[in-house]
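To start, the structure under review is shown below, and the notes come after it.
Taken from a larger complex, these chains appear in their original positions, while the remainder are omitted.
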Amino acid sequence: MIINNAYLSEVYEMARRRDPNKPEFLQAVLELLRSLVPLVEKQPHLFKKGVLDRLIEPERFIQFRVAWKDRDNNTRVNRGYRVQFNSSLGPYKGGLRFHRTVTPSVIKFLGFEQTFKNSLTGLPLGGAKGGSDFDPHGKTDDEVMNFCQSFMSELFRHIGASTDVPAGDIGVGNREIGYLYGQYCRLMNISEGTMTGKGIFAGGSLLRTEATGYGLCYLAEVILGKLHHTSLEGKKIIVSGSGNVALYVIKKAQNLDPAL
Amino acid sequence: MIINNAYLSEVYEMARRRDPNKPEFLQAVLELLRSLVPLVEKQPHLFKKGVLDRLIEPERFIQFRVAWKDRDNNTRVNRGYRVQFNSSLGPYKGGLRFHRTVTPSVIKFLGFEQTFKNSLTGLPLGGAKGGSDFDPHGKTDDEVMNFCQSFMSELFRHIGASTDVPAGDIGVGNREIGYLYGQYCRLMNISEGTMTGKGIFAGGSLLRTEATGYGLCYLAEVILGKLHHTSLEGKKIIVSGSGNVALYVIKKAQNLDPAL
Amino acid sequence: MIINNAYLSEVYEMARRRDPNKPEFLQAVLELLRSLVPLVEKQPHLFKKGVLDRLIEPERFIQFRVAWKDRDNNTRVNRGYRVQFNSSLGPYKGGLRFHRTVTPSVIKFLGFEQTFKNSLTGLPLGGAKGGSDFDPHGKTDDEVMNFCQSFMSELFRHIGASTDVPAGDIGVGNREIGYLYGQYCRLMNISEGTMTGKGIFAGGSLLRTEATGYGLCYLAEVILGKLHHTSLEGKKIIVSGSGNVALYVIKKAQNLDPAL
């Protein structure tokens, strides 16, 4: 048995039969199911009513054609995706990724994980993910705008402030969110916070870019204090990467150490 | 080259990259593209503006979770599909298939072909297909009803008399259409011909079951008369199969031959 | 037993428990159930799945406050009703009655009967009825307009061309239908045949007033001819009443008798 429990193995087999060609997603399902072995054995009543079957099957998966004009006026075709994985806790929430590696398997895997990530925040938020195999790298502003407006001309009917609230991800920054949200507002004749990651002037949040890095330091400070009765002060910190998380961890860590 | 034309081969390669695991669909695309070789060579202007890229990519593909209660009160989970392939000519139109062999590849393949089949009727109809890996065989009426009502509790928001008009197919007959359409009408608070294949008392068409078989004979009669200056009279006819097409071909053929 | 069959008596008892104060409705239910005795005994399988329980309980009953201004600028309050009894065969259909005798019992009784009357037409139409205890008698045109516009400011959200199609009845003629339909079109920003009984210039049907009387004569002519091998010619006809049915029966009967 691939999992050390007959019931969980059976659940996994069904997932494999349904999605034989989605390796990223299956690996995430396998990891989840393996981690559940002790719980299934101690509290089997939690798993009645097909709870696991429903947990690993997205509530809705939408794929759509995105035709757009490139700088030479040629019509190009990409594919858009949105998996609305689970809304048990609240509106679907999760980023949009524009990158050539985007496939249904990747989107399902990310949407599956997003469900659990969001539940940990304690906020009433479900899990979702979306994106496209369109790659904004090397494209002009106008090409990106053309693509984003076409992408949203379909996505707008599936999202909403109490339904599904997309955010950015790889390839989807302030510029893309601006084009997407602008088209959403235009088509719906509404100005409502249906997307996160907007620029400040479009109603976005202050400090959003810094939040993940800063938050990491605050959390570490609390853990060190409450659990280990020490603090960041004087500690040596190793930061991996140089994205917006890493950069603001460094800034905040320096700031939190009164010795610096 | 898999196709005897550089441009068409390139189109096919893109399809293969996007859908590497959809053999039924890719085969249909390949057949279409091969048949287009003479046209592409003679009238290349017809293929500008990404016409072929757009033709082989469905406008929308929706997949959804269908949870339902079986006769032992267990919650079961199946997957529902609807591919809305092309609406250039009119509302999406195509059947729903409930069978264990239903996969995204099969649905895309059928929806792709439906686009061309519908265009041949001369009616303003686009192409679509849908269904589920749920199999009504061996299920009780109540189980089928439970499944159909749950299936429609998601599908209802994607269809409509001027948007997408489903019909039956394998595993979806009068009974299933009745349960599906009843749930549609209840949720929408509307009584509108949004599905074909309804029973007579639910607003269905008279002679729908006989239409394909009868129509075949009428068509044959016209072809024989106009093109070959003969008729069905006295001809020996071989009918393959024993479904509703075959049965009504036999009945009508006997009827058309004045000698019988 | 009030009905000569245990099952039907039990159905009737439930109706009486639910609507102890609706004598007109209960009498109609009793008549229906009594007429079903032979059918229940011969074909009991037709009565499974709670068919009768569902048949005698309206799908929806809506009652609403109608405040309007009289000629002295006083605010007056009446009550509006719409029972949407049964939509198994198609959109709800039935008249609106404005008369002081209108009560929930009368409306339910009329909506119940309308379901069966409409089913006899062979058209895909369900049954409904509505109205108000407002009495147009002795009111000015402006008062009637004020009332009708207020009445429709609530009813408009419950009706529609494929949902529920009201018509006139006692106290609701061309004038009232005009005010009601005008308000419906204004609020919905739509011009659609959501009501029958409109004036000719508002899209109504020619000969609607004459249709019932004329049709009665045509039907009698057919019955006499097909069943009794005779005709209206030379027959003496007694007509009761002097409303639009009676008047046009007389006119058409004279017209059909070649001797006159």
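Each chain gets a letter, A, B and C, in the order it is written, and its residues are counted from 1.
In this text, a residue touches a chain if its C-beta (ideal position, glycine included) is under 8 Å from a C-beta of that chain, and two chains touch if they have at least 3 such contacts.
The structure displayed is predicted, hence computed values, not measured ones.
Participant: Which total copy number does the whole complex reach if 3 copies are given here?
Facilitator: Here the complete homo-oligomer in the file comprises 6 chains.
To be clear about the criterion, only the chains that are shown with their structure count from here on.
Participant: Starting from the defined contact criterion, work out which chains touch chain A and chain B both, please.
Facilitator: Output, common partners of chain A and chain B: nil, no chain qualifies.
Participant: What is the distance, in whole Å, between the centres of chain A and chain B, each centre taken as the mean of its C-alpha atoms?
Facilitator: Measuring from centre to centre gives 35 Å for this pair.
Participant: Could you give the separation in Å between the centres of chain A and chain C, each centre being the mean of its C-alpha atoms?
Facilitator: Averaging C-alpha atoms per chain gives centres 56 Å apart.
Participant: Which residues of chain C touch chain B in the complex?
Facilitator: 87, 89-91, 124, 126, 160, 162-163
Participant: Considering only the defined contacts, which chain A positions touch chain B in the complex?
Facilitator: 18, 20-21, 49-50, 53-54, 57-65, 67, 74-77, 79, 133, 154
Participant: Considering the complex alone, what residue numbers of chain B touch chain C?
Facilitator: So the residues of chain B touching chain C come out as 161, 185, 189-192, 201-203.
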